[in-house]
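Have a look at the structure that comes next, please.
Every protein chain but one is kept in place in this view of the complex.
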Amino acid sequence: MRVAPDDASSSARYGEVRHVSEFLCEPLATEDYVVQSMPDASPIKWHLAHTSWFFEAFVLGRALPDYHPFHPRFHYLFNSYYLTVGQPYSRPERGLLSRPTVDEVYRYRRYVDERMLELQSRPDGTGLAEIAPIIELGLHHEQQHQELMLTDLKHHFAVNPLYPIYRPRPSQSRPATVAPLRWVPFRSGVYWIGHTGADFAFDNECPRHRVFLNDFELSSRLVTNGEYRAFIEDEGYQRPELWLSEGWSIAQAQRWEAPLYWQKEDGKWWAMTLSGRREVEDAEPVCHVSYFEADAYARWAGARLPTEAEWEVASEGVPIDGNLLESGIYHPAPLQDDTGGISQMFGDVWEWTSSAYLPYPGYRPWEGSLGEYNGKFMCNQFVLRGGSCATPATHIRKTYRNFFPPAARWQFMGIRVARDA
Amino acid sequence: MRVAPDDASSSARYGEVRHVSEFLCEPLATEDYVVQSMPDASPIKWHLAHTSWFFEAFVLGRALPDYHPFHPRFHYLFNSYYLTVGQPYSRPERGLLSRPTVDEVYRYRRYVDERMLELQSRPDGTGLAEIAPIIELGLHHEQQHQELMLTDLKHHFAVNPLYPIYRPRPSQSRPATVAPLRWVPFRSGVYWIGHTGADFAFDNECPRHRVFLNDFELSSRLVTNGEYRAFIEDEGYQRPELWLSEGWSIAQAQRWEAPLYWQKEDGKWWAMTLSGRREVEDAEPVCHVSYFEADAYARWAGARLPTEAEWEVASEGVPIDGNLLESGIYHPAPLQDDTGGISQMFGDVWEWTSSAYLPYPGYRPWEGSLGEYNGKFMCNQFVLRGGSCATPATHIRKTYRNFFPPAARWQFMGIRVARDA
Amino acid sequence: MRVAPDDASSSARYGEVRHVSEFLCEPLATEDYVVQSMPDASPIKWHLAHTSWFFEAFVLGRALPDYHPFHPRFHYLFNSYYLTVGQPYSRPERGLLSRPTVDEVYRYRRYVDERMLELQSRPDGTGLAEIAPIIELGLHHEQQHQELMLTDLKHHFAVNPLYPIYRPRPSQSRPATVAPLRWVPFRSGVYWIGHTGADFAFDNECPRHRVFLNDFELSSRLVTNGEYRAFIEDEGYQRPELWLSEGWSIAQAQRWEAPLYWQKEDGKWWAMTLSGRREVEDAEPVCHVSYFEADAYARWAGARLPTEAEWEVASEGVPIDGNLLESGIYHPAPLQDDTGGISQMFGDVWEWTSSAYLPYPGYRPWEGSLGEYNGKFMCNQFVLRGGSCATPATHIRKTYRNFFPPAARWQFMGIRVARDA
Partner (left out) sequence: MRVAPDDASSSARYGEVRHVSEFLCEPLATEDYVVQSMPDASPIKWHLAHTSWFFEAFVLGRALPDYHPFHPRFHYLFNSYYLTVGQPYSRPERGLLSRPTVDEVYRYRRYVDERMLELQSRPDGTGLAEIAPIIELGLHHEQQHQELMLTDLKHHFAVNPLYPIYRPRPSQSRPATVAPLRWVPFRSGVYWIGHTGADFAFDNECPRHRVFLNDFELSSRLVTNGEYRAFIEDEGYQRPELWLSEGWSIAQAQRWEAPLYWQKEDGKWWAMTLSGRREVEDAEPVCHVSYFEADAYARWAGARLPTEAEWEVASEGVPIDGNLLESGIYHPAPLQDDTGGISQMFGDVWEWTSSAYLPYPGYRPWEGSLGEYNGKFMCNQFVLRGGSCATPATHIRKTYRNFFPPAARWQFMGIRVARDA
C-alpha cells in the first residue's frame, strides 16, 4: 500500500488517500460490497460512494458554480447524517440497495476524482486556499471510513457461517508471552490538553485548555487476551458487582460471555479475524470489548480506565508509531519487547477511556453544515484514544478523540488500565 | 422462454424447468442476487441454491448412497424450514451472506444438474420409479420459487429510490376500458372438490371430498384498478366498518392508503412494476392487495369474496389459459373482451378466497420430512386460487391451493367478488 | 349465587345477571380491581364499567331522548372496540387508570341499573319491544364478561409471587382416575347446523345451513391432565413434527413446556388455580392449552381435533348441563363416571375445534354499530365450543361459537379429540 510522503502536494495526498480506499477493496467479490450486517455498519459500496459524495457536497458543489452532480439521487442516497443539507436515506436500510452497482460506484469515484484533481491543479489565487481545509477534512473523513470499511467487513464476514478470509495472515514471528505489565507514574498538576496550531485537527480536539490532574499511573502496555481470559475464568461475566448497571443488563440480554467474535469450542477459545477464524492467542492485546467489559475488567483487576486527559498527558513524547493500517496485519499484535517506557500507545486497538465524549471548554463547532460532523454526537458516548491496526498512520494524532457508545464492540477496541498513585 | 412439450421425458422436463429459473435471472446484475428486502422475501441467489438443495436433500442424498454434497455447509445454509432434517440458517438473515457468491451458486446448480441428469438417464428397474415422484415434486417446488423470485425482486426493486427496471414492458394493445362486470350463477348442492388421479398434485389438494354449497354467483372477471380507485375515493381506507378488526389495526399502523407499490403524486396514482414505475392504468386488474383490503373492497361493493369450493366449482370446464409467466408481461393485463362466460380465472393475479387454509377432511401429509411441505402451515392463512402472471403454465391446476397470511401483499394478489344468489 | 328462573321477567333477569357480576367480585380487595396483567386482559373495574356502558350506549342513550350519561368521559373510557360510536381509550393501557375508583364504578352501575329498571317497567307499547332484544344482548354480553373477569383475575393472580386465593376450593369427592376414553361414532351425510328460532343467539351462529360431513368419531370425554402429561413426557414439546409451524415458533420463543400456569418443582407439576396453587391432578381435564398445543397433542395421540360442525352434530340430544359457573368450583372437574354416551360436552373447558372462525354461508352481521360485535373478528381465530367452568348456565348454547387466536391460553380451554371413522 502506497503512502503519501510528508511533502506531498495536496493533489498527491488526495490521490494517495483515495487510492487506499480502493486498495482495501481489492480482495472483495462484488457481492461483498452489498451487504449491511447490522444497522451500525454500512455496505462497502456505500462507504466508497459516501466518501465521494462528501467531496461533491462540500467541495465541488461549492467551488464549481456549474458543477453537475454525477447522479441526481446520490445526494439523497449517500448523505449520511447532515440534516442541514437534506433528509438522508434511511441508515438501517443501506443494505437493501443493489443499485447503484459496484461498477457505477467506481465510475462515480472516477467522476469526482477527475473534477477534484482539476480543481486542485488550479493556480493560486483562484479560491483554492479557501477550500483546501475542506479537502483536507474530506481526506481525513475518507480515512475514518477506511477504518470502518475494515471493521464493517469483519462484522459481515463473522456472521457468515463460511467464515470468509479477507487477506491471509502475514507470516511473522509472534512471541508466545509478553513482558509483565508495569505501572508508569505521572505527577499531579495543571496540564494543557487539546489541539493547537495550524495542522489539521477535528473541531472536537479544540480549544487547547487546562485540566487539573491528580497523581496517576498507566499500565506500560495493553491488556492481553491471556489476562482477559483470567477475568473470564474468574467468572467476570457472572458477577454483577464488577459491572455498570446498564452494561450488566446488556450483557445478560445479549448473553455476552467473552469479547465479540470469540466462540468456545471443545474447551478452546476461537476468534474470527480478517484472516479467518483461528484460535485465540494469549499474547495479543484483547480486542472487540465494549466499554462495559473494559470497565468491568479494570475493576476486577483492582484498577480503573484512564481519563482521556491522563492518556493525552502520558502520550507526551511518545512517537506516533505502531501496528497501524499500513502494517497490513489488520489485527492487534503482541508486544515484541518492553523497552522500558510506555508501549502500544498508537495502533493495535483504540483504548477506552473513562471520559464521556463532551465538548471541551470553549468548544465551537465548525461553521455551517460541517458543524454537524462531530458536535451533535456529544452525548452517551465514551472517548477512545490512540488508533488501531485499521487506522491510517497519517490520520492519527495524540489529541485525536474517537468516540463510541459504551456497548459498541465491533471496532478494534481494547484496554489499558490506570490507577491512582 | 422455452417450455417443455407435454410429452417431454422426465429429464427434458427437468432441464426445462431448471432453465427457466436461470432465464428469469438474465437481466440481473450480480448485486441484485444478494439483497433481502424484508424477512418474508429471500435473495435471488438463495432461491437458486435452495431449489438445488431440495434435489440434494430429497433425491440425490437418498438415491445415491455415495453422494458427496457440493459443500458441507450448504445443507445448513439452504434448508428453508424442514426441521426434521436439521436446524436451518436464520431466515430473516439470508440477506447477510455475500458468500457463496453468485458464481459459486451457479456452479452448485451445475453440480446438482449433472448428477440429476445422470440419475434420470438410468435404465428402468434401477429405482427410478420410486424417486420419480420426488423429482416431479422438486420441479413443482422450483416453479413455486420462480414465482417468488419475481415477487421478491419486485419488492426489492420497489424499495430502491432508483426504481430499477427488470425487463421493459412489451408493447401490446391495451384496452382503456373493460367490459362491465356480470354475475355468473351456480346452483346449490353437494359437490366434489379436491384432487384425484395419477397426475401430480400437492398433498394439501387431497383427498377429493364432498362439500355442500348454497346457490351463489361469481363476478365474470377480476376487479380492476379503476373499480378499486372508486373504493379509495369513497374513503374505503378511512371507514372501519368496512374492515376486519385485525386488518384495520394493521392498515392504521402501516398507514395503508392504497395497494402496495402505489404512490400518489400530483394527484395521480403511480405504481412500481417489474418494468419500472408508471401511472396506474384503470383497466388492469387490481393487484398487491391483502386479504384485508380484498375483503373490505368486497363489503364496500355489496358483495363478498368467494370460498375456495365455490371457486373450484366455477372453474369446471374453464380452460387453464391466461396471462401466466410465459406471456412475459410480468404484470396483470386488462381483459381483452368479454366472451360471455367467466374470464381471467387463470393467470393475472391470485384470487383471495374467504376460505382459511385448513386440511381437507381426511387429509394426510406426505410421509417423512416432505410432510413438512404444506401441512404445518395450516393456520392463520387464507387460500388463493388461479395462479398469476408469475406462475408457470405447467404449474397451475384447478385444485391448486396457494396460501398466504391475510396481511401479505407482495405477491400478485387480486380480487374476484361473489354473492349469495 | 342466585340464578334467574326460566320464566323470569325481563327486569328480573336483568337484576339477576347484573347481580352475578358483583357476586363474583365479593372476595376482591380494592387493589384487585385495578390491575391489567397483560394487554389481552382487562382490570375488573373496567369490566364492571364497560358492561354498564354497553347499556348506556346501546339502550339508554337510544331509548331515552333526554338521557344524561353518568360521566361525560366514560363513553371514551369504557367503549371497548366499537369504532363506529367513537375512538376508544387505548386497550393495553386500561391498567394505568386508578380513577374512576371502584366506588365510583359501583355508583355508575347503580345509576345505570336504576334507569334500566325504570325503562323495563314501562307499560307495553312504549317502545319496549324494540329495545328488548338489545337488553337481552346486553345481558349475554355481561355474561361473557363474567367469564373474562374470572380468567383475567386468574392471570393477574398467577403473575403475583404471593399466589393469592380467589375463593377456596369446595370440598368434594374427586375420583383419582377416570373412565377410559371411548370413541363415539357418527355417520356421514348432509347436516343442518347453526341457530334458528326466536331464542337469543349471536349473529355469528346464523343462519342455519347445511354442511356435508364424512363419517367421524369423537372421544367420549375430555383429555385429562394425566394423558397430557404422557405427551409432555414423550417430549411432545421438543418434537417439531407434531406442531404447526407458527405454534412451534411461539412455543420456542416463549419457552412453553407445559400448559399455562403449570410449573415443575422438585419433579412434580404444580398449577395455579382460582383456589391457589396446588399440585396438578391427573384426573382433571387438561386446561389452559393453546390451539397449537391441542393440535399437537391430538397429532401425537394419532387423532385430530373435531370440526365445529362435527361437535355441533354430536351435541344433538345432549343436555346442557355440567360444571358451569354456578357449580362454584371455578376449575375443570374430573369426570365422575362414564354413563355410556358422550360426556363433558358442556362446562369444564371450552373445546378447541379445528374450524377457523369464519362467517356461516349467508351470514349477515347485526345492523348498525352492533354489527361490530362479532363479524369483524372473523380472521385468524379458531372456534371453541361447549362453555367452561366459568360460563353461566343461561349463557351457553349448542350453537354457541366462542373464538380465540390459536396462541391464546388464559381462558379455560381444553381438548376433545376426533378421528375419521
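As written, the chain order gives the labels A, B and C, with residue 1 at the start of each chain.
In this text, contacts are C-beta pairs under 8 Å (C-beta built on N, C-alpha and C of every residue); 3 or more make two chains touch, one makes a residue touch a chain.
Here the structure is a predicted model, which is why all the values come from computation and not from measurement.
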item	value
Which displayed chains the unshown chain touches	A, C
Residue in contact with the excluded chain [from A:15, A:43, A:194 or A:247]	A:247
Of C:33, C:186 or C:403, the one touching the omitted chain in the full complex	C:33
Listed residues C:129, C:162, C:176 or C:253, member touching the removed chain	C:162
Those residues of chain C which, in the complete complex, touch the missing chain	29-35, 37, 73, 76-77, 89, 93, 95-102, 156, 159-162, 164
Touch list for chain A against the chain that is not drawn	81, 83-84, 190, 209-214, 240-241, 243-248, 291-292, 354-356, 358-359, 361-362, 371-372, 376-380, 406, 420
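Keep in mind that, in the parts below, only the chains that are shown with their structure count from here on.
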item	value
Intersection of contact partners for chain A and chain B	none
Copy pair chain B, chain C: interface residue numbering same or different (half cut)	same
Rounded Å distance between chain A and chain C, as computed from the means of their C-alpha atoms	60
Distance from the mean Cα position of chain C to that of chain B, given in whole angstrom	38
Interface hub residues of chain C, defined as touching at least two other chains	none
